[in-house]
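Here is the structure we will look at, set down as structure tokens.
For this view, one protein chain was removed and the others were kept in their places.
Per-chain numbering from 1; labels A and B assigned in written order.
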Amino acid sequence: MNFLTLDWKTIFPQLLKGTLTTLQLTAIAISLGFVVGILLTLGWLYGNKPIRIFCRGYVDLFRGTPLLLQLFIVYYGLPRYGIRFSPFVAAILGLGLNSAAYQAEYFRGAIQSISQGQMLAARSLGMSEFKAIIHIILPQALRIVIPAWSNELIYTLKYSSVAYMIGTTELMFAGKIIAAKNFRFFEVFLVVAFIYLIVVLIISHFLRMIEKRAKIPGLQMIS
Amino acid sequence: MEPIEKNVLLRVRHLSKSYNKEPVLKDISFKVKKGETKVIIGPSGTGKSTLLRCLNRLTRPDSGQIWLDGVEVTSSKTNINKIRQSIGMVFQDFNLFAHLTVLDNVRIGPTRVKKIPKREATELALDMLSRVGLVDKAGAYPAELSGGQQQRASIARTLAMRPKLMLFDEPTSALDPELIGEVLIVMKNLVKSGMTMVVVSHEMGFARSVCDEIIFVEKGVIVEQGPPDELFLRPKHRRTKEFLSKITELYGKSEG
Partner (left out) sequence: MEILETLAAIGKSIIPVLRGTEITVALTFSLLAIGLMMGLPLALGQVYGNKIISTIIVVYERTFRSIPALVLLFLFYFGPATFGIYISPFLAAILALGFRSSAYQSQIFRGAIQSIGQGQMMAARSLGMSKLKAIIYIILPLVLRRSIPSWSNEYSSVLKDTALAFAIGVIDLNRWGWRIAIRTQDPIIVFLVIGVIYFFLTLAGTRFLRWLEKELKIPGFQSRDTIG
């Protein structure tokens, strides 16, 4: 085992490119998950019965089955029905729709932790239910949920490595190519692990700064 | 279809409400004239809060009608959000919006509901905050205030909507004794300024000194109503007498 004998000149750009793809994949997937997750939460809490059942079912189903399976369905399953995605897009959809289920669960917890009185007071001012949700409930819920949401972001980042299994050329994939070419699996994956570690630590640090900034006296955050 | 009667702002007729077949309000009728203050008293769990919440339809009554200034609140054709803008409600536990500063709490109604320009709303809000003596706390968050200050801020929040009628749901019950006075002072000033108010409260001192009529509710029905002195000195019903003496004993005659 000797890291110095690795051909860093060629390896480094490859790893960097993979890392950037990983970050891209994570950012887009978490955003998709955010939008779908909010919709699921609102449907779950405020929708009529069929919508509630659908949203609940969605969350249970996506949380109850492995992400890898979901990626396989999107990437290998759908083409049979004429729906074809590139590995990158399939990974975004799989990761994003999966994360949506988890985010919905966090948002729901946050909204339910807000006292009923907030909604009552908003309605008593003449706000419609929709307005009350937009101006009163969501701004509070989104603050409360920051720590839990930060965890979810880190999870998505780590699990984006699974996208390698459907051929998305992210960090893990780059590692595998380099490892196979040099036949130095252990060392290369140690380097890959180290990169993930650093990226996770840096992002966690930033998220904690945001958490501190968003803190409002009296609003208890849940993690 | 409202029976015309001059100066009547709020009219409640045959209001009934049940929860799980358990009647909470039974055939309640009363009216409030412009500028009047009515205090609703009664043992806990007798539907006082439910009655108050029916008035702005936060709770939907099962039957009966409510008119506010010629508009039927209970009609499904009425835009209830519009009606609620003219009925201010003050809650027992304040319910200030936890993520907004005091100023924003007072400003959010005018800007988001009435679509008043922000600058104008700010002026209005500061004006209302000065009425309750809280201008210096405009930038604070609710959790940084004492209970009394929070309740005053919530009164300012409803005042900023320029309501025709204000409902108070036990506004001092959640407060430490030494903080009750500052809220009552604000409420008394409102009475003096001619605000029409319906107050659920056990502050007998407040009731006796400023209200026009006390309504005694028990087990969902109005047992007796009349001017405070009449109820205190010459109650018609045995229950009224018992309740009033018990409540005076408990709360004292404080805060004249």
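To be clear about the criterion, a contact is a pair of C-beta atoms (placed from the backbone, for glycine too) under 8 Å apart; a residue touches a chain by one contact, two chains touch by 3 or more.
Just so it is clear, the structure is predicted and the values come from calculations on it, not from any experiment.
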> Among the chains included here, which ones are touched by the excluded chain in the whole complex?
Replying inline: A
> Among the options A:Pro13, A:Gly77 or A:Gly167, which residue touches the chain absent from this view?
Replying inline: A:Gly77
>> With the missing chain put back, one of A:Ala148, A:Ile178 or A:Leu219 would touch it. Which one?
In response: A:Ala148
>> Touch as defined at the start, partner being the missing chain; which of A:Leu20, A:Ile53, A:Ala193 or A:Ile210 qualifies?
In response: A:Ala193
>> For a quick check of understanding: of A:Lys17, A:Arg56 or A:Lys158, which residue touches the chain that isn't displayed?
In response: A:Lys158
> Which chain A residues touch the hidden chain?
Replying inline: 1, 61, 63-70, 72-73, 76-78, 80-81, 105-106, 109, 113, 147-148, 151, 154, 158-159, 161-162, 164-165, 172, 175, 179, 185-187, 189-190, 192-193, 196-197, 200-201, 222-223
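Quick note on the criterion: only the chains that are shown with their structure count from here on.
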>> Using Cα averages as centroids, what's the distance between chain A and chain B in whole Å?
In response: 46
> Which of the residues in chain A come into contact with chain B in the complex?
Replying inline: 114-115, 117-118, 120-128, 131, 135-136, 139-140, 143, 216-219
> Within the complex, which stretch of chain B touches chain A?
Replying inline: 56, 58, 81-85, 87-89, 91, 93-99, 108-109, 112-113, 141-144, 154, 157-158, 161
